[in-house]
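Inspection log for the structure reproduced underneath, given as structure tokens.
Excluded from the complex is one protein chain; the other protein chains are retained at their positions.
Let's turn to subunit A:
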Amino acid sequence: MGTQAPEDVVERLRVEMHYDKPIFIQYYYWFKNVLRGNLGISLVTKHPVLEDISELFPATFEIALYAFIFIAVVGTAIGVFSARYSNSWVDNLGRIFAYFGIVTPQFVFAIMGMLLFCYVFKILPSMGRLDPTLTYPAKITGLITIDALLQGNFIVFFDALKHLILPVLSVGLGGMAQSTRITRTSVYNNMRKDFIAAAQSYGVPDRVIMFRDLLKVSMNPTVSILGLQFATTLSNAFLVELIFNWPGFARYGMTAMLQKDLNAISGVVLTVAIFVMLGNIFADIVNSFLDPRVYLLSTSKE
């Protein structure tokens, strides 16, 4: 509705969306609809918000998923090595890398990566999820790489993977830097504990101590942070999606915000909130598996 809209049309929309009622009544109507799976109609696209989101969400989820794996695996590995070789060049390099990752905004990585790998070296595609000459695989999960794998279409799989590299790195580097620092601190503190010296004294090789004894006892803070980071990755991807012309949900949310598309905004916020919750619950469950004290202490209080 433009600025020129007549008074009575505006009024009709206000009543239709219950804006004339007090805020808790508005919340009641909204919540009732949400429970019925109705997130309202986007004022911009004129589609139901739920449809829009389920259409766009897999694209963002694909980036978030790979970024999360990258954060978890690479971040933790660098963290462990930094702690093991603390205050050596390995640690210092990891430290510089981590601070660099934390302070640099995602879109800078995106633009720099694009400039370097798409323009100068021309080895990676710069736009979209798939090469225009290829057809999308039939939709099963909505994640192109996984759909392609399920259908055994390796050409599409590798092409989609190639398209993913830069967005995933841009989204994931900051989080990876964070989990590197947290893992390092935790491992570094545990390394001096007697049980590590004891494991060594029994003749367990250092390699096993590092990635078994030490890692399991040090993972709790990292896992908690990772639980939060997953949701952050989802919602923070909008600039990266804009740069790589990625048909994603974060970008949809950003556009909705700029155009005051209230139904779409609340839909996007709700989705992110659900993932924040899921991420935290999942982190807690993983933590209780990693550290028996979490559930042993909570059940022994009977």
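We take it that a residue touches a chain if its C-beta (ideal position, glycine included) is under 8 Å from a C-beta of that chain, and two chains touch if they have at least 3 such contacts; residues count from 1.
By definition in this document, contacts and distances are computed from a predicted model.
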item	value
Which of "Succinate dehydrogenase iron-sulfur subunit", "Glutamate synthase (NADPH/NADH) small chain", "Peptide ABC transporter ATP-binding protein" or "Phosphate transport system permease protein" matches, in UniProt, the chain that is not displayed	"Peptide ABC transporter ATP-binding protein"
Selected residue (touches chain absent from view) among A:F31, A:Y136, A:F154 or A:F195	A:F195
Touch with the omitted chain, as defined above, among A:H47, A:K139 or A:K216	A:K216
From A:L116, A:I281 or A:L297, residue that would touch the chain that is not displayed	A:L297
Interface residues of subunit A (partner: the chain not displayed)	84, 191-206, 208, 212-213, 216-217, 290-293, 296-297
